[in-house]
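All protein chains of the complex are present and in place, except for one that has been dropped.
Then we have chain A:
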Amino acid sequence: MASNGVTNGINEEAVRWAVELAYGEMTAEDEARLEAWLAADTRHRGAFARARAWMRATDDAVAGASHESWAEGPGLVSRRRSVFARNRKIAPGVAALAACLVAIVSVGGPALLSAQRSAHAPAREVVKLNDGSVATLSADANIEVALSADHRRVTLLAGEATFQVAKDKARPFVVRSGDVYAQATGTTYSVRRMGPTGGTIKVTEGSVLVWPRDERDQAVLLQAGGMVTLDPGPKKPSDVPTASASPQLPPPELAQISLDNVSIKSAVARFNRVNSTKIVITDPAIEDMTIIGLYKANDPEQFAHAVAAVAGGSVEHGREGIVINSKSN
């Protein structure tokens, strides 16, 4: 007859071992006994995996809940690696479960929610990429890097990674986590894998464009200090054929230009590099001003009007292209 879901004795033993492993001091003898117990029965292994998973879920939930009250604290989280690191790594990011909770609510589309900055995961491995960028990987992180003449693509397979991106405007730097993409040209940001399709992106410096799947035109611009968790969830059936036909990254061309407090001079240079219609600024005082925003890369007109609005100038169309004059001229 069935156990009525109460017990077959194995669960108790499994919990005892899981707790021993996390909170006890395992001698070599204990380890041998655990090994023997696990080897004896697949149900032992299953019960043990389950007990550990439940402990971890409990830990995550508690840590996630207490993270709320820690988030604004100055000393944040000092995470020393304990003697148990071998068996039980401290999961990166206390906010994991909390972030999951907010990110999962989505009605009719991907959820986009920004949250407060959160603790940094313990850095484990620093990887220098060939383009000069530096990736700092959490203990459980796993990345794939593909650098070519016109793009830089990093796929985060698991865990969390922080990127200090070398400036190279000709080759957009795009990190993919599940079905979430984050692109920057010169900045520091971290990406953490959330479930099979999602990712959490935190920006330390500069700004980053974040979008799900092929919705690059709907990208959000994330500024320094910002954090966003995006989980598009499983693909809808109608998406599947196209998605499986082209599982790779969206085309690397820059559909939008994101400007985070950069000088108008350098912003104009960026537009002029990709457009045949050039923007000319006649007043150096305007060039020194700074501008913020997300602009269509192929629409210098729109950008020029934004500049004129910011600088209090006017837009003219001359032989050289779009000319921005200051009002006094």
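The rule we apply is simple: contacts are C-beta pairs under 8 Å (C-beta built on N, C-alpha and C of every residue); 3 or more make two chains touch, one makes a residue touch a chain; residues count from 1.
Convention: contacts and distances are computed from a predicted model.
J.: Out of "Peptide/nickel transport system permease protein", "Carbohydrate ABC transporter membrane protein 1 (CUT1 family)", "RNA polymerase sigma-70 factor (ECF subfamily)" or "AAA family ATPase", what name does the UniProt record list for the absent chain?
T.: For the chain not displayed, UniProt's protein name is "RNA polymerase sigma-70 factor (ECF subfamily)".
J.: Looking beyond the chains shown, say which of A:27, A:42 or A:148 touches the absent one.
T.: Of these options, the touching residue for the absent chain is A:42.
J.: Where the complex has a chain not shown, which of A:58, A:261 or A:302 is the residue touching it?
T.: Of the candidates A:58, A:261 or A:302, A:58 is in touch with the missing chain.
J.: Considering the whole complex rather than only what is displayed, give the residues of chain A touching the chain that is not shown.
T.: 2-8, 10-12, 15-16, 18-20, 22-25, 42-47, 49-63, 65-67, 70, 77-84, 86-87, 89-91, 94, 96-97, 100-101, 104-108, 111, 139-140, 142, 157-159, 195-197, 233-237
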